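Note that one protein chain is taken out, while the other chains of the complex remain in position.
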Amino acid sequence: MLDVLYFAWVRERIGIPREQVETQAATVAELVEELKAREERYAAAFADPSALRVALDQELRDFDAPLAGVREVAFFPPMTGG
Amino acid sequence: MLDVLYFAWVRERIGIPREQVETQAATVAELVEELKAREERYAAAFADPSALRVALDQELRDFDAPLAGVREVAFFPPMTGG
Amino acid sequence: MRIAVQEDPFDLGAESEAFARNCAGMGAVVTFTGIVRDLDGALTAMEIEHYAGMTERAITGIAEKAMARWGLGDVLVIHRHGRLKPGERIMMVATAARHRKDAFEAAEYLMDYLKSRAPFWKKEITARGAGWVAAREEDEAALNRW
Partner (left out) sequence: MRIAVQEDPFDLGAESEAFARNCAGMGAVVTFTGIVRDLDGALTAMEIEHYAGMTERAITGIAEKAMARWGLGDVLVIHRHGRLKPGERIMMVATAARHRKDAFEAAEYLMDYLKSRAPFWKKEITARGAGWVAAREEDEAALNRW
């Protein structure tokens, strides 16, 4: 079981800030494909992966990073701090 | 009559912070030659003009600047503000 | 080094004074303060969302890199989240170094990384509606200089 978190407009499009996901996905990219296949709101949120960033256990990673051992996955748009 | 001012180690070498100078010098460089000819302490202070800066009426200028119309000449080492 | 992620306002004057007071041996202190601009009166509020679990860790990593790279005497980062009004201060950084060049560079480095690598997202609320602030290409490009 993965904790999957959504922030900013990703959260708004999907409609929830976090959920638990049962998955066999080996990488972030595979997880994204599984989520996109679920419902239109996921497909809309993940339509353009280049517009998204991902953190695994609170560290920024790439979409081809493996999920083995990961407990928390977060998807969000490019950050706008400062 | 010119007011001539000295700052920092130029002031210390010459021994006074300011004086009035009667001169016919046309440029700063000519004034420097006149002052150097006066006494050893002036010669020491002006030995290396590249180590000095000059301001005419409180504006930084070059040593070949004309003195016509100038009332105040200041000599000092490169500044160390900030 | 102090990192604070908070909803409450911070006291810029007191923080600046305290930071500069605790930098024995340092000759240069630089601060940066980010303020909510009013966008010519159109802005009602700025909402700042953040990733609570990750924010402090990410900022600490950025600050530690700056401390080491420029041999800083100290670093301070304060960043707010929640709903802010135009004119309110969003965040500040402070750096202390022996010489001015290092203090400036480290502060710019912190700002560039906080901008694009700390998990905050800004939403502008105006009378016409609300919209997420888009990341700017030049902010991402600014990271390349480090």
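All chains are identified by letter, namely A, B and C, in their written order; residue positions are counted from 1 within each chain.
What we mean here is this: a residue touches a chain if its C-beta (ideal position, glycine included) is under 8 Å from a C-beta of that chain, and two chains touch if they have at least 3 such contacts.
What you see is a predicted model; the values in this text were computed from it and never measured.
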(message) One chain isn't displayed here. Which of the visible ones does it touch?
(response) B, C
(message) For review purposes, identify every residue of chain C that touches the missing chain, sorted by number.
(response) 11-14, 16-17, 20, 23-38, 40, 87, 89, 98, 100, 103-104, 107-108, 111
(request) Considering the whole complex rather than only what is displayed, give the residues of chain B touching the chain that is not shown. (result) 5, 7-9, 11, 55, 58-60, 72, 74, 76-82
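Quick note on the criterion: only the chains that are shown with their structure count from here on.
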(message) On a C-alpha centroid basis, what's the spacing between chain A and chain C, in Å?
(response) 26
(request) For chain B and chain C, let me know how many angstrom lie between their CA-based centres, rounded off. (result) 48
(request) Provide the list of chain C residues touching at least two other chains, using ranges where the numbers run on. (result) none
(message) If a residue has to touch 2 or more other chains to count, which residues of chain B qualify?
(response) none
